[in-house]
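Here you go, one structure.
All protein chains but one are shown at their positions in the complex.
We just call them A, B and C in the order they show up, numbering each chain from 1.
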């Protein structure tokens, strides 16, 4: 494998016919892309002399279908702000809606979606950098093609739910009305233990009975009927918020997560990562939030708040574990999370974070500005990419595998070799 | 290469004997670590059917000396805030200094240095995640071992320069005095064209004559004498700010960059990267800065400001080029940069950035919170790492090489195979 | 005048018949309120021993008509953001308009108007504090009763102008359309010296000719016709922005000011006053502004910016003059004002102010929380009122007149006794 690899099978598989991959490791028969991949991962062994690192290599074959299957999505809390906004967004995009705002006419789009609006950098073609959208590299299901239904403890139809959510502009609400009004959530399991008691007065759409087994059977029936009705080959159900997670793991169901990861948590994970990767030591992190939608009302009860607080805290625990230079004693920095219910602000949540880093006689600026390199060298000004490159160089020189190579496991469950 | 790789040469090369790498691709003879590395990079070919991507593989052998060589650093602007702070920081660390502040006793450390205070994630050992400091994976020169000298247009010694800089606490200033007072910058070239004219009254330490060739010869002599005096095998000189860069490239000198990359630029590169990677479209970015040190005074002159502004702008240009979904017309977002000289704030610079993103009916939250996975799966809550993993997965499925693999080229100049 | 005053003439003159004033100094005949008032003011005399302060007392009689006269308002720049918003606001209030927003239904009101929405504290009636709206104490012209017209260098009608201004919600724009569309500004004088040159392409509605005298005659004719057409007894014209002020003063015309005083300038005057009144010393004040409407475009030209900067600066000059303890040398604090044109933000201006105060071993907290007093004592928690009271007490003890008594002169021109 010295020098460059020379085989060719060059089939185009991009839906827009724009990308043709010419590699001995990839094949495409018009229906399936098959790609071979060497996954590298360290093994560890504690020895008398120190920690032994044994990089291992596994070879995998991935097969990706070019035509995406009909896919259904069942949302728990379909009538909440997230649910009604998700469904409304998809209709607005599918129907190419436009609407007036005081700032002018707006049109629907999928900005903010990683799969629909982000690009991957593939290199330099001699004249320019090549960036290709995620969904032109391999086929990715568009939100437009999802078939959505779900449950809610409240029986408002999605037009009513959308008005209550105060997310869309009035004109858009009216344009969406014919699509949203007919959708009424299926009755939901209602276990007050998992929802704040102040939600009780909304609960007018619940599955009767109080035996867990009957409830589960009801939900399973809902799912079977949904699959049958829409002839769904594949099935993705996104159990959010109220699910007894343990149950699902036992039944080998893919659990995406327990909540959408939006604004503050997302940017906190980016910033903490940035700070610690820079060698800066966060000493105290204080996060203030207030919001006025039903999510806020729910969280204003102690138990729900506690659960949110724990999920937000894990970002900091990870950081302390990951760097024994900055946190030699393993003692966490001060970390304070406040979430308040302030009805007036409605759905326009406020989040204020204060990070205080201790920086004592440091050399903050290892990476200099505007390095001079030959044209085409992939210079990245983005700090996290520079950091990743540097980490990769260091680990390469030492012959070990590092983060960038292993993270893929998170998405593919490569842990257990095929 | 199916299954795992099994060779063993397991030599320890970590200075603290803690890390032993057992891999057929790495050898260590006690003096040199030799590691083999397969570098992958796409080639591109425009064809009638579309863009052909041809992943290529190159094999490299890296050799890293275990004992770092005596290394010198010559700073242009040694007597400025950056110069005096860098030298003072190193003495404070070398001499293990402590000093009182109103918040208690502080000790010197290298927090904030990527090479001295950051860790690399190597994997899961069955019970916990393994993170190892950069400088325990391969030997990295410590700032403590640098031999530093430099030039300045002002002849203050570094004790005076440090007081003027207002960075260190009074007690530390006094503890540093015996080390800093004897250091006086060498006379500098002074080309008013490269420095704001309001710096003229500081210029009392300049190389006489006005012939460029004589100036260059003078500087070359300074460098030769510095190397000789300190018996430096390797030589790193960091020409900052005033250098005719073109000259240096011609003479095959490594040019680190034209300024330290600190606070705002660094975090802007992290945030813009985060936003665009999330598919959010920055529509306007407004950056306000004010500072009261000599750097601010220098920048308050139009020409110097213009140059700073351009360097700060490139981050945004890159972003527009990189994503044709968000920026289909190639028109840049509104980008406004203000730098003001406000003497009272001294060296405690202020930076306020406003990012406004347009988000129309989007799905911001593709990546969910708290996914449920088998123990040991490398779940990262850090957004940029999740993004990198996802990008790697996508490109792997398509059989092409993506960013994470190629960035290493930036640090190693792999572009031209050995 | 020892003890309390006992006369009675008690006529009600409040439009809502709610307030009856029973005082020997006030008379009301159903048409006019006549009130006597002792105005006090210090005179000063420099003597060998020091500054002699001679408090003087002047007696005035005010007559206020109960029925407000038909009043016209001619706006310069009728088609700008301020002009179209002012006219639209008045129609929305006059016609009791409501409109949908995503946060629910809104109705027009005059919140934000000192005369229409503020109250005056009249005292304690034994059980509660009595606060009465400004316009129930004496009759004040309502904006609803103004007859408005004006000039603009652009000939868009006010419906078009209002859409361009991006201030009102779409539904309100449509409801206002029948009232706004017929209004077209009169042709304006256009002196490029007073308007940024980048406004030139908007100038399609200008008075022809280039002789100043002809222009003035044209404007005078506009005014005469406006008065005649609407049978205006009283006349108020508000010459904003472009007026040769000097001219107006010569002709004994009331000049309200050269711009509306809105957001940032207003709150800056409140905060600087608060800080200096607290004995805190502002050492640096940095004000960043950016906006994207035509006002911003206009200001982006150097000359217009300079003029705005000067008007914003005066607040700080006043403060330095007023306190020789905090500013013994008369040297101004660092004061930096930045105004930038950022088209994307439109009319939603951004203003960020940083105030840094030097506070060295101070006693910030002279006024304590929650003082214990007999019921009905007018305790004010508002700092500026406490300050005013304290200042009045101090000056009373010394027998001199202070600020609160004299400010009234600003509104009435009492300087020259009747």
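Observations, loosely collected:
Note that in this section a residue touches a chain if its C-beta (ideal position, glycine included) is under 8 Å from a C-beta of that chain, and two chains touch if they have at least 3 such contacts.
Being a predicted model, the structure only gives us computed values, none of them experimental.
Among C:68, C:119 or C:225, the one in contact with the hidden chain is C:119. The chain not shown here is touched by just one of C:199, C:323 or C:348, and that residue is C:323. Of the residues in chain B, those that touch the hidden partner chain are 100-104, 166-171, 173, 346. Taking the complete complex into account, residues 283-284, 286, 288, 290, 292, 333-334, 336, 338, 340, 342-345, 350, 352, 354, 356 of chain A touch the chain not shown.
Everything below uses one rule, namely that only the chains that are shown with their structure count from here on.
Averaged Cα coordinates give chain A a centre that lies 51 Å from the centre of chain C. Rounded to a whole number, the gap between the C-alpha centres of chain A and chain B is 29 angstrom.
In chain C, no residue touches two or more other chains.
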